[in-house]
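== subunit A ==
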Amino acid sequence: MYLAALIACGISGILILVRIILGKTTFDRILAINSLGTIIVLGIALHGFYSGRPEFLDIAIVYALINFIGTIAVLKLFSTGSLGDIQK
Partner candidate 1 sequence: MIDILINNLPILVVLCPLMMSLFVVLISNNFVSWLLTLFATLVTFILSILLFQEVQIHTSISYALGNWMPPLGIEYVIDKVSIIPIIIISSISLLSTIFSYKLMPFDIGESSISKVYSLWLLAIAGLIGLVTTGDAFNLFVFLEISSLASVALVAMGAKKDKQALVAAYNYLIIGAVGATLYVIGVGLLYSITGTLNMEDLSDRLKEIDNNRALIAGFGFMITGIMVKAAVFPLHIWLPRAYSYAPSAVSVLLAATATKASLYILARILFSIFDISNDLILNTLNYIILPLSILAMFAGTIMAIFEKDIKRLLAHSSIAQIGYITLAFSIGTKASVAAGFIHMFNHALIKGGLFMAITSIGYYLQKRITINNLSGLGKQMPVTFFCFILCSLSLAGLPLTAGFISKLYLIKATLSSEGIWIAFLILFSSALSLIYLWKMIEALWMREPSEKIVINENPFVYISLLIITFFNVYFGLDASLIVNSSIDAANILIGDTK
Partner candidate 2 sequence: MHKNPILRVCTKILFAPIILFGLYVQFHGDFGPGGGFQAGVIVASAFILYSIVFGLDKGKELFPSNVNLFLLTLGGIIYGGVGITSMFLGEEFLSYNVLGSSPQSGQHIGILLVEFGVGLTVSNVMIALFNAFAGFKSGKGN
């Protein structure tokens, strides 16, 4: 059951990867990498259950956190041209 769910994650991961590599605009890529992050968060949680030691979910939380901050950082870079200043 967990394996099946993991396989589903793997399939959609590959599809998203295709979008990352094909991606026309950068926004597509950012969007796709954000989704890939979500998939990996799910994958981590599922793998914990699959291998019988589900107590390591902290990693998934950190993952989600890093994913969020990374995305915000990329978008900030795009909107103002640097991570530091606050133009506009």
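Brief remarks follow.
Simple rule for what comes next: contacts are C-beta pairs under 8 Å (C-beta built on N, C-alpha and C of every residue); 3 or more make two chains touch, one makes a residue touch a chain; residues count from 1.
How were these candidates chosen? In short, all candidates are chains of the complex that A comes from, given by their letters.
Computed from a predicted structure; not experimentally measured.
With subunit A as reference and 1 or 2 as options, the touching candidate in the complex turns out to be 2. Those residues of subunit A that touch candidate 2 in the complex are listed here as 55-56, 58-59, 61-62, 65-66, 69, 72-73, 75-76, 79-80, 82-86, 88.
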